[in-house]
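One protein chain is absent from this view; the other protein chains keep their places.
Showing subunit A:
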Amino acid sequence: MNRKRVPIRNHQAEAALFTRRAIVSIGIVFIVFAVLLTNLYKLQVTSFAEFQTRSNSNRITVLPVAPNRGLIYDRNGVLLADNIPVYSLEVSPLEARNLQDTLQRLQTLLELPEGVISDFNTRLRQARRFPNVTFVDNLTEDQVARFATNQHHFPGVTIEGRLQRFYPHRDLFTHTIGYVGRINQQDVQMLREQERYANYAATRTIGKLGIERFYETKLHGTVGYQTVEVNNRGRVVRTLDFTPPKPGTDLHLELDIGMQEIARDQLRDRRGAIVVMDANTGGVLAMYSNPSYDPNLFVSGISTVDYRALLNNPANPLINRATQGRYPPASTIKPHLGLLALHEGVITAETRIWDPGYFRLEGVNRRFRDWRPHGHGWVTVTRAIAESCNVFYYDVANQLGIDSISSFMREFGFGQQTGIDIREESAAIMPDRGWKRARFNEPWYAGETLSVGIGQSFWTVTPIQLAYSTAILATNGNRPQPRLLRGTGERLVPELIEPYHLPPIENVADRHWMTIRKGMEEVITSRQGTAWTAYRGATYTTGGKTGTAQVVRIGDDVQQRPDVEEVEERFRDNATYIGYAPADKPEIVVALAIENVGGGGRNAAPVARAVMDFYFADEATRQLKLQEIRAREAYAND
């Protein structure tokens, strides 16, 4: 009451009150600071390890570095598969100012086709780990130059160079070397299963076909790693550690580019395949399948239009006819059969059989015809090979029976893969009773054995099988596995690999082999020989056998074979040929098949001759060919 009326203030008390409140405040400040410090202690001391780890994982990224793929050379050291620098435009979405506008301006500047932006936006949504997303792949030199001068207008956009596979000889080696293509989902799955995926962390392509596929592990190399510090936008600030990648192994193939070109030139526009092989080692000197296509289309992803064109091409360029083309062997297997007949004692070298122009099987009405309407008269086994007498072989096959034929022909590799070092290989068909039962649920008929005797019926072979079996004939039972790889390592001094041989066919007497080879030589040397014309004037000795396979059966009663020109192309015969040279000490074998061209003597034998001529040509001629190829290549790449 008193205080209210008397406004004398107790300043001391008021100051004391303030001091008390101030001390309380200081106390609160102290407590709050203690709380802040406790929390900071928890972060910086108690949880230090955790935050240190998180800080490091923030800033440290391990970037894989792709190894350079091994190069592929032919036996002369000519480069068949190269790595060339290509440039791509990379966009960092985090650094580019106004991304869509940047893309628009790039499209205008580089004259890019419609749709690149929407494609990019799709990729952008799928991309994750890497800070950069590819906008344009394979820039042209002009585009690189144009971007380089305008680079400052495009922050966050960079040009990146890398090496990409290039096949300088285009379609020449497509079926043998194959190609690499973008790693797809299936490849990823395969790599994961084989626990090789980590090695592909930086790799964009993988071998899809041929040598590229078969020797993928050799060619690929080992991934390298770059430990880098990155900033918040993923841009590399500095490199902390670098483990260089190990480049893939260079491969040297047995292939001879000169001979390969001869093979291509010989086939021209005809469908078919040629295999040239070292008779003793199995090294494949040439393997060409026609038609072919440019493997470079596949390297950075083939367009749908291009791929559909290849798929729908009636000539079927995607198939490797040398290893996947299944052709009736026709008369080319007569030497093998003759050998079996000699070995089994069904005939001797002197046995003569009368050929009236047809063969009649007991109990069967049908006449089995010879290709020569009035027959060959008395024929021995050598003459039956030289003139390709059918009746002789109807008789022999009939006596041998399918079981014996089939099991002996398997010794020659028919009906199974030769194991050549590419995966695209067919086993073709060596028919027997079991096969027919399984395939048609029918018994084997004796008439079918006769057809087998002249390489028809269900029997099919691949050109590589023919070449392999010819090498066996030419070396008296030696069995070298066909092989494209010659060695690995440096360009001019490769480390050669040892040829692989299957156990030889030993129980057949040498004189039987020689009888058969004599017959095959008479194919060339005898006036009546089916390849006499083709090899007239050859400077080397050689043996061979022609084959003419009927694609459709012409009526049995037709006496005269129709004129080739009159038959619609797809009904014309396939021409086949096998051969070896030199005759006395064979070095190479040639096998080939050409589709729908007519008889083997006229159409296939000259091709084999051309290839052999090149092989036996003097060194100067061969060098000239190489120079010509190199000059052409240099011109094309300029």
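The criterion applied here is as follows: a residue touches a chain if its C-beta (ideal position, glycine included) is under 8 Å from a C-beta of that chain, and two chains touch if they have at least 3 such contacts; residues count from 1.
Throughout what follows, contacts and distances are computed from a predicted model.
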Protein name as given in UniProt for the chain not displayed, "LemA family protein", "Insulinase family protein", "Beta-lactamase" or "Peptidoglycan glycosyltransferase MrdB": "Peptidoglycan glycosyltransferase MrdB"
Interface with the unshown chain - residue positions in subunit A: 9-12, 14-15, 17-19, 21-22, 25-26, 29-30, 32-33, 35-37, 39-41, 43-45, 47-48, 50-52, 54-56, 58-59, 229-233, 237
